[in-house]
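Quick one: the structure is below, and I'll ask about it shortly.
The complex appears here without one of its protein chains, the remainder shown in place.
Moving on to chain A:
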């Protein structure tokens, strides 16, 4: 089975600060993923500029093939000097993962990278290197399925100091906590949100420092095929059914008419689950061979809202939010967030004449807009999305 590198990052700002002094940049070039976490000196605007510059320079130069010496040199010579401390300083950790999971890590002054494999902490062999008077640590190894790599800024290590805990939690305790999280949580984003929630609690909701986590998890590739709306040309209905049958992975139909077409073509009955009906979301149906069959535009609209809610939620992952109701939208949002790394969408553009009324907020353009928004949200989470219009 193919694997997928799931990456997520979450931050909280030092209390009273509008901007975060930590910055993460992630670039997926196709053959290689580069992620950089940088923690700028101080906090607020100044730290934010330092961290943003550092991570942007690193990601851009490495992407274009520069070596680590050149990159560090450029960073050191570009960063503006802090007037208070007479220093140009920003820590960084660079993760680079090739398509075959060969991994290269460069660390400069951030808390050490944490790597977990098979339920244990994976010790890394690090080489010390002096670049322009700065000591960096390099390590190379190959990731495999189930592995997780996390980088945290020092705000995570200091969480709780002088507040809930006398001396904060230690790096060892963070290490064990993340080890356990990797075992129980499936997605990188749910690990990152959970972890930051703990840091925020230790800080008593008054973070004394910018706190960031960058998490990378090697998961199985999970494909969801989502069909919505009949093709503009009814002669292409059979084509749609063929695509559906040939598709690999989970299969979802969003749309009453499309569901009816498929049910007729396959001679399988649609069994509507009345108990899943809520005032906002029509009930979903069961259809043999499909993982979920729902009504179209209203369910998709609500799904989009739920996905946004989960993404905006600062310290709770989607499971909490989606557990509040049981309907087509919560099930679809859960599937797209938790059980999907690759989404393949087939969007039919048949116009339903009955929907062409100013009273009904459900015409084709509205649906196409909702779909575009869902795609954007999922891509922002690092998922691979492909859309075909029929």
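Before moving on, here are some points about what is shown:
By our rule, a contact is a pair of C-beta atoms (placed from the backbone, for glycine too) under 8 Å apart; a residue touches a chain by one contact, two chains touch by 3 or more; residues count from 1.
Rule of thumb we're sticking to: contacts and distances are computed from a predicted model.
The chain not displayed here is annotated in its UniProt record as "(2Fe-2S) ferredoxin domain-containing protein", chosen from "(2Fe-2S) ferredoxin domain-containing protein", "Peptide ABC transporter", "Ferritin-like domain-containing protein" or "Heme chaperone HemW". Between the chain not shown and the residues A:124, A:226, A:244 or A:272, the one that touches is A:272.
Annotation: of A:5, A:174, A:298 or A:322, A:298 touches the absent chain (contact as defined above).
Checked against the full complex, the candidates A:56, A:219, A:311 or A:355 give a single residue touching the omitted chain, namely A:355.
Touching the omitted chain from chain A are residues 256-257, 259-260, 270, 272, 274, 277-279, 282-283, 285, 293, 295-298, 352-355, 360-362.
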